[in-house]
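Take a look at the structure below.
Subset of chains shown; positions unchanged.
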C-alpha cells in the first residue's frame, strides 16, 4: 500500500489547510480520506440523468443524501448552491463548481466556461472550489487562461482548488481516448504542474493503446496504471471519479485499487443516486468500508 | 395541480425579494402569478412584426396597453425604455432586456450581445432584468461569459434575473430542434443550475423526437412534458412564452397546462398586440381568468 | 406632412438636450431641421473620392464650406478634427465620427472599428458623436459590444449620439441588399431599440424585393417606404444620407420626401463637394429651401 | 516645389511640438527636414539582412553611424533601445518602434503586435514613437484597436506619433499591390484621418494598375503620384522610406522627387548600412545634399 502525502507537506497556506483539514478530518470518516458527491450532471448532461430515479432531480433530496450518507462534501454549480445549500449549510462541506457546460455541442474543441468565482465560494461558505480542465483540448489557451485566474484567486482567498482533470478533444481521441492510461496519467501530472491542490481523474485504462505514445504502448496491469497516475500527481491529492453507472462490484474494485495506490478518496455521483434511497445508502456504506481501511495522514500534528 | 416554490425559499437577497414581491403581489392579479408583455420584437425580428397592426409599432401604445391590461411587467430594450418608459414610470414594472440581436444572420452560432447593464436597469427604475441565453449554441463560451457578469451584477444590485432560456444552434437542430421536450427541459435546468431567478421557456413538444437522446425518445403527453420542465427548473420560477401568433384556443390551452404544471405565469407578446386594441384586451382577460385559478404562494408572510 | 418628435420628449438628459438644441436651433436655419456635411470619405473610400474636385481633398476647404454654407454640423474623424477644426471652432458644430474603416477588404463581415472616444469629442468641443453600426453583419457581436460602450459614455457625458445605421454583410445581400426598404426599415428600428438619439439611414428602395421577408414583398410607394422608416425610428430623430453623387433633381426629390415623412434633416457629402465651389453653394441653397418648409418643434418653449 | 505644413499649424500639443522641434531643428541639418535611420530589420526580416555587411548586425555600430552621420533619429525596438541607446543617449533622437513582427508567416492577414508602450518611450528619453499600420489588412480591427490606444497615449504624453502606413494583405494584393499609387495614396490619407503626426510611406508606383479602382487606372507621372500622396497626407508630415537596397541613383532620384513634392524627409536603412562604413557615410552625404535644398518651415517663430 502506497502512502498519500500529508497535509503538512503540500505547500498549503493557512486558509487552504484549514478548509482541507475540515473536509478530511471533520467530515466523512474523519480519517483523512474523502467521499464526495458530485451533482452537476443536470448541467453537464441535462435532466436525462435523473430519469433513472426522478427523485434525484431535486437538489434538496441530493443535499439530504450527502448529509445522511456522511459525505465529505457535495459539489454544486452556483445556481443550485444559492438556492439549496443554505438549508444544509455547515452540515456537509460545499464544493462550489466554478465552471461547466452542456453536452449539446460536440466535445472536439471542449472548453468549460466559468460561471462563478472563488469569491462566490467564500460568500456561500464553501470549503473548496472545483474547476474542470480539459487536458489536451484545442481550446487549451482559453482553458488555461481562465484556470490561471481561478488558481490565483484560490491562493489569495485560501480556498482549496480541486481540478477535474479530463482529457478531451480531437487530439486525445486520436491518441488512445479520454480514459486511456496515457491520457489520465498526463492529466494528473498537468494538474500537479499547474498548481491543483486536489485532482479528480477517471480511472485509467491501460488496455486502450491505439495511438498512444510508445512509452504507453506496453502491457500494464490496472494496478500499475493507477499507481503511476497517483505518482504523477505527486503532492496533489488524488480523487477517482465513478463516471457513468456500472456494476457495483466493478466500482468497488476500482475504489479499492485507487486507495491501494495512494488516492485520497472517491467522487461518485450517478453510481450513488441513480437508484432508490436505500440502495444508495447501502452502496455508500460499502464504499466507506473500503475508505476506512486506508486512513491518511493519521500521523499529523 | 403542482405547487410553485414560495418566494421565501428561493435563496433571494432582500433587493431581489422586494422587487419580485412587487411584480407578483402588487401588480397584475396580486396573487403571485404573472402576465408579462415582451416588446423586443422590433429588434429580434424587425418592423415586419408590426405589419399586422401598425399601431403596435409605437412603443407608447404598447406601454399603455401594459398599464391598461394590468400586466405584471413590460420587457423593453434600453433604447425604448429610455425614450418611452418615463411616461408610465411606476404604473407598470419595467423588465429591462439586457441583450438581443437581429434575425438577419443565421442562428447557427447564435449569440445575443449585451446592450445594457444591470446598473442601467437600476437607473431606469426597473424591477427585473432579462437575459437571453442560447442553450447549446456553439457560441456558448461567449454567452456564458457575459451571462456570468450579468448574474453577478444582478445579485450585487438586488435585481431579479429572468433568463430567456432558448435552445439554439446547429447541434440543437440535429437533436430534435429548439422546442423539443428534450431541448426545453435541458434549457430550464441549465437556467436553474446557473442561477436564474426566473426562467422563460417555450412550451415543450414531446412529439419532436428526431435525434433526441434515448431518454426522451418515448411517448410523453404534453402535460407530462411541461410538468417535467417545471420540475427541472426546481426553485427557479417558470414563465411560458407565447411565441408566434397561433389560434387563441391553442394559446389558452398552453397557458392552462403550464399553470397546472406549477408555472408562475406567462409572457405573451405577439399573441396580444398583433390585433386590434379591443381584441387584445379581451384576450388578456381570458389569460387572466386562467391565472386567477392558480394563486401562488398565498400562504407567505 | 408627418410631424417630428419634439426635443422635449426624447428622454434626453441636460447635456444631450443642450447640444442638440445648439445644433438644431442655433445653426443652419435655426428651425429644428438639420443639414450636415459628412467628411470621412477619405478613410471610407480613399482619396479617389476627391478626384472629381481635387480641392475637396483639403479638409480646410471643406470646413470653410460648412461654415459658409450654413451647415448644422460637419462630421470628421479624429485626425482631421484635431488638425483642422481648431481654425473654425465654434463657427460650425463638430460631429466627431468615432469609428470608420477603409473599403479595401470585402464587406462580407463588415465591422467599423473605433478610433476615438466620446471623451475625445468633449475635449475637441464637439456637439455630437457619430457611430457606424453595420446592421445584420456577421460581426454584430463585436459591433454591438463597442457600440454599447459608446452609448453609455455618450449618456454619461451628455453627448448626442448619431448612429449611421447601415445594413451590411452577406446575409443582407441575400435579403434584398443594403438599401432595400426591408433593410433600411430594420436598421432604423434597430438604432431606436438600442438607444440612438439620431439615426442616419440611406433612402429606402421598396422595389428591391429579391429575398426580403414576405411582409416587404409587396408594392410600396417610395413615400410609403420612407414614411414607414421614420415611424420605425419613433422617438429617434432621422437623417437621410445622400450617398454617391446622383442627379440633383433625384437628390432634391429624396430630400423633399424625407422631410415630408417626418425626418429631421439631411446629411449630404459627395453630392455637395464633388463639384466646384459655386455649384456646391447653389445646391446647398436648394436643399435649404426644402428644409425651410418643414420647421420642426417650433412650438417648443 | 510644394511647401510643407509648418509645425505651428499641425494641431500639436506642447509636448509633441517640443519633441518634433528638437528632431527637426536641433538635429540633422537643423532646417526642418529629416533623415531617419530605421533599425528594426533584425526583427522584421531576421539576421539575413546583415549578411551583406556583418558589422551591421551590431546595434552599437548602427547607433554610432546615426550619430556620426548626423541623422535626425534612429528607430529601434524596445530590446535594442534598452540595451544600446543609453551609450548614445541625447546624441541622436530615439524613435521607439512600438510594434513589429517577423516575416516568417504569410502576410495575408498581416498584423504587427505591440511590444512596448508610449510610456516606455518616455522612460527611455525617446523623442517619438513609431507604429506600423497595415492598411487594408483583413486584421484591420485588431490593428486599429491597438493603434487607438497608442494614439491616445501619445497625445496624453506629448509624444510625436510616426505611422509606418503600409498597405498589406490579400485584398491589397488583388488591387495593384502594396506599392501601387492607389495603395500608397490611400495609406497616407488613412494615417492622416486617424491622427498620425508623421506618416512614413513607400514611394508610389503609378504604373502598377492591375486591379486598382478606376480613378487610379490612368497615366500618372511618378512626380504626379508622389505629389498626390503628400497632398493626401495634408497636415501630416510625410517621410519616404527607402525599402530594399537598390541603385544609388534610383534612390537619390526618389529622394529628390519626394522633397520636391513637399515631403519632410527620408527614412533609409538598408540602403545606408548594407555597405562598408565609408560608403555609408558617402551615401548619407549625398542624401543630405538633397535635403539641404528643401528647408522646411524656416519662417516659423
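Per-chain residue numbering starts at 1, and chain names A, B, C and D are given in the order in which the chains are listed.
Keep in mind that, in the parts below, a contact is a pair of C-beta atoms (placed from the backbone, for glycine too) under 8 Å apart; a residue touches a chain by one contact, two chains touch by 3 or more.
All values derive from a computational prediction rather than experimental measurement.
All protein chains share one sequence; of the complete assembly in this entry, 4 are displayed, while the total copy number is 5.
Here is the rule we go by: only the chains that are shown with their structure count from here on.
Identification of common neighbours of chain A and chain C yields B. Within the contact network of the assembly, the step distance from chain B to chain D comes to 2. Both chain C and chain D derive from one sequence, and where they touch, under half of the residue numbers involved are common to the two copies. To overlay chain A on chain D by their CA atoms, one rotates by 145 degrees, a value rounded to a multiple of 5. Centre-to-centre separation between chain B and chain C, using Cα means, comes to 36 Å. Residue positions of chain D in touch with at least two other chains are not found.
If you draw each protein chain as a dot and join the dots that touch, you get a simple line with two loose ends.
Every pair of chains in contact is given here: A-B, B-C, C-D. Here chain C touches chain B in the complex through residues 10-11, 135-138, 140-141, 144-145, 148, 151-152, 167, 169-172, 175, 182, 185-186, 189-196, 213-216, 228, 231-232, 234-236, going by the rule given at the top.
Those residues of chain A whose C-beta lies close enough to touch chain B in the complex are 40, 42-43, 46-48, 51, 54, 57-59, 77-80, 82-84, 86, 100-102, 104-106, 111, 113-117, 120, 142.
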